[in-house]
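Of the protein chains in this complex, all but one are displayed in their positions.
On to chain A.
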Amino acid sequence: MSASAALTVVNANGRSVYERELGSSADSVDTDAHVRELIGRAALDFADARSWESSATYLRLVDRFNDADAHGYRTSGGGRFVLTLRGRLRGNAGDETIRQFFTDAHEAYAIAKMNPMRDEDEDLGEAFDRAVRESFRRRLAPLFPFARTDE
């Protein structure tokens, strides 16, 4: 019954600028950060390979790791998002839902990037985190059994 989701954002330089667990079901074991990083990074290579096949930003399912699905997205400026969904979700996390989530994240990412006070390799900041969590709550949280969506 356990399920969880995490988002990793890697910038054009290859630095990880955001890496958080977004939601989990009440009885899921807290995923270790290094496992999330492993899955995110492995999926990144597949996402990069997929990037040159079309002009789409949404790369769809790029990798599977045991029971975790990794979905990829690439922005014009080289930012890459990897959303991992693991475990048993209620119903199917359709492509359309995930694409909409990525769209929200993309806009928040462009806004965070415009901040002149923020160095390109720094963490994306609180506003991005809030925007992403809100989008997750609206679009993906309904799929989680007895979800805990944020702290």
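The rule is simple: a contact is a pair of C-beta atoms (placed from the backbone, for glycine too) under 8 Å apart; a residue touches a chain by one contact, two chains touch by 3 or more; residues count from 1.
What we mean here is this: contacts and distances are computed from a predicted model.
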| item | value |
| --- | --- |
| From "Dolichol-phosphate mannosyltransferase subunit 3", "Protein HGH1 homolog", "Trafficking protein particle complex subunit" or "Exostosin GT47 domain-containing protein", the hidden chain's UniProt protein name | "Trafficking protein particle complex subunit" |
| Residues from chain A at the interface with the omitted partner, ascending | 12, 51-52, 54-58, 74-79, 99, 102-103, 106-107, 109-111, 113-114, 116, 120, 127, 130-131, 134, 137, 148-149 |
